[in-house]
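Quick one: structure below, then a few questions.
The other protein chains are all here in position, but one chain of the complex has been omitted.
Letters are used for the chains, namely A and B, taken in the order the chains are written, and counting of residues starts over at 1 for each.
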Amino acid sequence: MNLQEHNVSDNNFEQCIKCTVCTVYCPVAAVNPDFPGPKQAGPDGERLRLKKNNFYDETLKYCLNCKRCEVACPSNVKIGDIIQAARIKYSEKKFKLRDFILANTDLVGTLSSPFAPVVNGVLGLRPTKAVLDSVLKIDHRRVFPKYAFGTFESWYKKNEAARQSSFPTQVSYFHGCYVNYNNPQLGKDLIKVMNALGVGVRLLDKEKCCGVALISNGFIEQAKKQAKMNIEAIRESVLAKNMPVIATSSTCAFTIRDEYPHLLSVDNADVREQVELATRYVYRLMARQGVKLKFKQNQKIRVAYHTPCHMEKLGWAYYSIELLKLIPNVELTVLDSQCCGIAGTYGFKKENYKTSQDIGESLFRQIEACDIDYVVTDCETCKWQIEMSTSKRCEHPISILAKALE
Amino acid sequence: MMKQDTAKPFDVIIIGGGATGAGTARDCSRRGLRVLLVERFDISTGATGRNHGLLHSGARYAVTDQESAKECIKENMILRRIASHCVEETDGLFLTLPEDDIAYQAKFVEACSQAGIRAEIIDPKEALRLEPSANPSLVGAVRVPDGAVDPFRLTASNIMDAKEHGATILTYHEVTELLREQNRIVGVKVLDHRTKEVKSYYASVVVNAGGIWGHNIAKLAGITINMLPAKGALLIFGHRVNNIVLNRCRKPADADILVPGDTICLIGTTSSRVPFEEVDDMRVTPEEVDLLLREGEKLSPLLARTRILRAYAGVRPLVASDDDPSGRNVSRGIVLLDHAVRDGMEGFVTITGGKLMTYRLMAEWTTDLVCKKLNVSAKCDTAEEKLPGSRESGEEVGKKIISMPKTQRNATISRHGDLAEKLARNTTTLDNSLVCECEEVSVGEVKYALNELDVHNLVDLRRRTRVGMGTCQGELCACRAAGLMSSLHKYCTRRAKEDLASFLNERWKGMAPIAWGDTLRESEYMAWVYESVCGLTLSQKQE
Partner (left out) sequence: MKFDTIIIGGGLAGLTCGISLQRHGQRCCIVSSGQSALHFSSGSFDLLNCLPDGKEVENPVEAVERLKLQAPEHPYVKLGKEKFEELAGSVVEFFSQAGVSVTGSACKNHFRITPMGTLKPTWLTLSEQVACEHGDRLPWKKVAIFNVTGFLDFYTQFIADEFHKLGTECVLREISFPALERLRKNPTEMRSVNIARVFDKRENVDELARVLKDGRGNCEAIAMPAIAGLARTDVLECLEREVGTRIALLPTLPPSVPGIRAQQQLRRAFEQAGGVYMLGDSVLRADMEGDRITKVYSYNHGNIPFVARDVVLATGSFFSQGLVALPGKVYEPVLGLDVEFVENRKEWYDMNVFAAQRYETFGVKTDNEFHGLLNGAALSNVYVAGAVLEGFDAIKQGCGAGVSILSALFVAEQILRK
């Protein structure tokens, strides 16, 4: 009889055998007693919610979707997905201007970037912060990422587009909002590295924000719309033009690969394997085809790699770490893999500020104890958090690599 | 040790703490009788606690047994009113699958309307919209007012009302002898399983409401009732797959009802005759599991992919007609035997047959007969007066309990109805800690059950609170509950550990027939925790 050969229900919460391992690794439950914890909010709660939807508890919003519970779970239960899916399905949260602003990273970026010096100045002012805090409930202690003057896209179109199409091998670059509006330099660094490997960097025909902030702030319809547009553009690149897609943001890559199908029901099966992180692409190229990079004999630098949560979930920190090890005169420490507490827009919210900083505390302490020049990480929001909460600067591995190239 | 109870006699002694016994205790006490109920184990341990928990609309019997169908729909409407906290108004669907004869549907609807059961033919698409888990290949659907009823809660609530009206309830008291004076039963001799004392109690009338075990009780009076134990096996699934009861629109057969109940759903039943020697230890065979799965999947294909929590079986007390000792001609209807008329034995009445749905009506008939014998003229009011727990709506109760976290409050109210307020009174944050995380049972709820609901061991506690009824089947909560019971109840820890060991064995009994996949993982984990880490062994019991 094979009736029960695959007795795993949708979103597999019944595979949970109540071993409590997830509760050990939840960064939120450890510091915020208002969060029911991954076991309770996830598989246990799901069973109750299936009984009656009034078992949905708004405190699930404290989950920062780090997925560390999933990484730890010996039963492969998609605990984080269960919690996020429950928020999508049951939350009757009202529209909040604050969440709208935080969620629409590309809209806000488009508006801010032309006025970057003004916006950056104003956002740094104490009165602005007071208003943000009291009116919008964006915590006044938070340091905002600076907006760049002019976007990466416009720079690229003006300066690089033509040159990049002359490379025999090309990839499409999903730059994400951060590179576009805040840190175009990372995009430029990526082009430098890829070009050095003989690969041209193109942009997608149309890139929208990956939508991670929309999902976490409950703007699901909009997130779906953007996801569909992105997947269309990725299909065009991967299937029609035979150009794989790479990203520098671990969260963008993770969202497109996993959150689209799991939380937004946007099917990406035909292109998923072709969306990856730049460091993974570079690693494979070098490992498989023996392509070598030429490095300068730089001054010695000491760096510590921080594994972002979504990188831990992807399992890809290995590639970034191995690349860093290739650079001569880089002394690498790998920090314990733990959450920095920011989780995208989560830490910006006034109600989460303390939780966010409490979660990060142990990481900050470890960073401060290291004698290093930079922290290196693949996630932009981890960078903000680390730079705000420690005395160290934080760089992307691709930027470190670019700087070391001849 | 022999102890003669010299207290003043009772009007009526009821033997059996199932729904019928509890209902009879309630009815009798409400009519002013002095009532004693004795039960050899805990309440609802027999067939009451081992069935579908289906609040029959009667539709299932409409074609084959109009009388039963009419009784069902009448009692169905009464229970919705008087036992609202034990009932979920889910409605039911009778599905016609491609392999079924669609012509049966018309006959079925006609019979339902004759019995006074609202039966509405709906479009298969509409049926799937209402209940997405239903087999998508269905070709016909009829909607009827089925529902779910929690038999443990229902019985406990009847007991509580009886106690409020002065009844004495003695659980773990087994009748060993019927006390007889010439041709009259005047009382019972019972063994108190907990103290091992033997006591005698006297009453004008003794009611035998022992279910299938009523057969043996009648024997004590030298009376033969031709009962036929019919085993029915069921499977409990890990969560609610469906929210509307699913039935097959065909002549009643095996495994054709899927009932959502509390956090789970269950499929049943099989039907087979078993010898009397087996009724105390019903076990589900692999063949029965296979049959239930095969048929269940036809109602809802999702069942093939849903984890099974446990398998269990109950025994229906079928009664053969007195003039048919062969047992071929059995009745599923209510059987009320006045042994004075039938056997010339005064002061002794047996109530049996029937079904959970008609427990109240059975109690009413029995009480009518008892009252007649005692010349009491009080009228039955059990169809009108609400049971404890159902006197206020859940929403209203919820507003009064602010000290509990939301999910815990919902869970507690769904289990205890308006009594949740009493439970939540004087609780502290310490009491909000969860003992059972799957079912959200708090320390406060456990304390309440121990103090108010005649709980003597972990299994009793499970029946009152659902501790250990969740996915983990006690793996996390059993030990916590045992620890708590030993510290609150002040019973010795050796007994607490014995109790823990037997609780785990009781859970295993239901898990073993379906222990593959995740259930086997869970079993292995449970063995690690309790045997390897805690060092709990059988010898605990033998010490």
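Just so we're on the same page, contacts are C-beta pairs under 8 Å (C-beta built on N, C-alpha and C of every residue); 3 or more make two chains touch, one makes a residue touch a chain.
Every value quoted in this text rests on a predicted model; they were computed, and no experiment measured them.
> So which of A:141, A:241 or A:284 would be touching the chain we can't see?
Touching the chain that is not displayed is residue A:284.
> Looking at the whole complex, which of B:69, B:279 or B:536 touches the chain that is not displayed?
In the complete complex, the chain left out is touched by residue B:536.
> Name, in rising order, the residues on chain B that touch the hidden chain in the full complex.
Contact residues on chain B toward the absent chain are 283, 286, 290, 405, 408, 429-430, 432-435, 437, 442-443, 476, 479-480, 482-484, 486-487, 492-494, 496-497, 501, 504-505, 507-509, 512, 515-517, 520-521, 523-529, 531-538.
> So that we can see where the missing chain sits, which residues of chain A does it touch?
Against the missing chain, chain A presents residues 1-5, 17, 19-21, 23-25, 29-30, 33-37, 39-40, 70-76, 273, 280, 283-284, 287, 312-316, 318, 334, 362.
Here is the rule we use: only the chains that are shown with their structure count from here on.
> How many Å are there between the centre of chain A and the centre of chain B, using C-alpha atoms for each centre?
Once rounded, the distance between the two centres reads 52 Å.
> Under the touch definition given earlier, write down the residues of chain B that touch chain A in their complex.
Per the touch definition, chain B meets chain A at residues 238-240, 262-263, 290, 293-294, 297, 302, 304-308, 405-407, 410-411, 414, 437-438, 440, 470-472, 475-476, 516-518, 521-522, 525.
> Flag every residue of chain A that touches chain B in the complex, lowest number first.
Chain A reaches chain B through residues 1, 3-4, 6-9, 13-20, 36, 39-40, 43-48, 50-52, 54-55, 57, 75.
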